[in-house]
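Of the protein chains in this complex, one is absent; all others appear in place.
Up next is chain A:
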């Protein structure tokens, strides 16, 4: 499977802190309920959004079509040397 554990873990934990731990940390006050709901919704929506993007790219069915110029550039700039010859 094309999934690495640690990005999944990191982002899930981040949004879990926002959405699950956060509501317990909100100080008492007239706005407690509103803030809690806001935190939960933020956590859920943002995590789901990240997850959709991650899962869509996990196992790609097609690849990017680039000009040869761009391919040369990404090879040089992003550290993938090209081999000469066939």
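FYI, a contact is a pair of C-beta atoms (placed from the backbone, for glycine too) under 8 Å apart; a residue touches a chain by one contact, two chains touch by 3 or more; residues count from 1.
What we mean here is this: contacts and distances are computed from a predicted model.
*Asks:* Missing chain's UniProt protein name, "V-type proton ATPase subunit a", "WD40 repeat-like protein", "BHLH domain-containing protein" or "Cytoplasmic tRNA 2-thiolation protein 1"?
*Replies:* In UniProt, the chain that is not shown appears as "V-type proton ATPase subunit a".
*Asks:* Please identify, in ascending order, the residues of chain A that touch the omitted chain?
*Replies:* That gives, for chain A, the contact residues 1-4, 7, 11, 30-34, 36-38, 41-42, 45-46, 48-50, 52-68, 70-72, 74-75, 78, 80, 82-86.
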